[in-house]
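A protein chain is absent from this complex, but the other protein chains hold their places.
Moving on, here comes chain A:
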Amino acid sequence: MTLPFPFPREHNWPPFFTPQPNTTTRQDQLRKWSDLIQSWCRHHRQYRLSLIEAVESPLFFNATLRKRLDIREARAVVDWMTKSEEEGGGGRRAEWIPDAGGGLSSGVMGSAQGQGPRAVAWIWWKRPEEWADLLVEWVEGTGQRGSVLTVYELIQGEGTASQEFHGMDTDVMLRSLNVLVKRGKAQIFGGEGQEGVKFF
């Protein structure tokens, strides 16, 4: 099922891994890294990126060239991605997860045990608002307006198997649903882990 990720040409080009001193060139480089990280995560259906793990992965380490994006540089790239375009950034395509734990478990650990701040980030190859739009489209397309669904159904149910949000990270799903709540298009109820949602 997982085809090898098609790396772009620049990933096989040594200078891509060194921060460029020229500002214009640097912007171009950051944009290329941002695109690459997003398509990498999308390819692997990955919603959060742990930098410590990523610097050892083929994403940030090209074993053939023996060039790598070190953790400081990776952090600079993600920092750029978190900023809006008006701030000269990459259009909020990432967001640091404060005090994220060491592993993928959602248990909250202190930063001493975990990876500290700016260690794990959401990578928004689709932003929560964009996911929300997709959800609405699906709900309306399948005539389920007014019905009640569990969040588990939305993510794992057979009904959504063909949708891009199938198998999605629960936190991202809740973020996206909350966008709809704010828009007055959905209501979330039930306790943690048992959430249900009603679409209007």
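What we mean here is this: a contact is a pair of C-beta atoms (placed from the backbone, for glycine too) under 8 Å apart; a residue touches a chain by one contact, two chains touch by 3 or more; residues count from 1.
Definition applied: contacts and distances are computed from a predicted model.
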Protein name (UniProt record) of the chain left out of view, among "Alpha-1,3-glucosyltransferase", "Protein kinase domain-containing protein", "Vacuolar-sorting protein SNF8" or "Large ribosomal subunit protein mL38": "Vacuolar-sorting protein SNF8"
Touching the absent chain when the full complex is considered, from A:E10, A:D79 or A:E95: A:E10
Given A:Q20, A:S39 or A:N178, the one touching the chain that is not displayed: A:Q20
Interface with the unshown chain - residue positions in chain A: 8-10, 13-18, 20-22, 24-25, 27-29, 67-68
